[in-house]
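Heads up: the structure comes next, in C-alpha cells.
Partial view: only certain chains, each at its native spot in the assembly.
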Amino acid sequence: MALVPNNSLVTATPEEGRELALKMARLVIKATQPDDEVRGKLRPVFAEDPNSRIAIGHVVAVEFATIAAANDYWR
Amino acid sequence: MALVPNNSLVTATPEEGRELALKMARLVIKATQPDDEVRGKLRPVFAEDPNSRIAIGHVVAVEFATIAAANDYWR
C-alpha cells in the first residue's frame, strides 16, 4: 500500500503540492475502508453531501500545510 | 484543473492572501464534485445552513495560515 505517492513531500510547484495533498487525503480514507464494493455504495451518498465535501476540503488544507512547509512554500 | 490560482502562494497583501485562501478552499470543494448540476442543486441548501458556513470559515482559516506563513505574514 502506498500512502505517499513517490514517497516524497517535495513537489515542483504549489499546484503539484495541492494535487499531492488531495491524493494523500484520499489514500488515507481508502486505507480505512479497503473494500471496493462498500466504497462504491457510499460514494454517491458522500458526493451529494456538501458537509462531507467541506470536511474533505478541511483535510486537504491540513495536508497541504505540511506539504507547503516541506517545500519551504516554493519561495 | 487549477487548484492554486497563478500557481503561487505569494500575494502582495493580506487581503489578497485572504482572497486566495477563499479561492483555494472553493477549488478543492469543487474538485471533489465536478458535476455542475449536482453542485447547483446543493448550493441553496448549503447557503442557508449556518454550520456549513462556519465550517467553510474554518477551512479558509487553515488555508490562510499556510498562505500567511508563505508570505512571512507580510511584515
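Each chain carries a letter (A and B) given by its place in the written order, and its residues are counted from 1.
Here is the rule we use: a contact is a pair of C-beta atoms (placed from the backbone, for glycine too) under 8 Å apart; a residue touches a chain by one contact, two chains touch by 3 or more.
Keep in mind that what you see is a predicted model, and the values were worked out from it rather than measured.
Total copies of the shared sequence across the full complex, per this structure file: 6, with 2 shown.
Going forward, only the chains that are shown with their structure count from here on.
Distance between chain A and chain B, defined via averaged C-alpha coordinates, is recorded as 16 Å. Contact residues on chain B toward chain A in their complex (touch as defined above): 2-4, 7-10, 24-25, 28-29, 31-33, 35, 38, 42, 45-46, 49, 51-52, 55-56, 58-59, 62-63, 65-66, 69-70. Within the complex formed with chain B, the residues of chain A that make contact are 13-15, 17-19, 22, 47-48, 50-51, 53-58, 60-62, 64-65, 68-69, 73-75.
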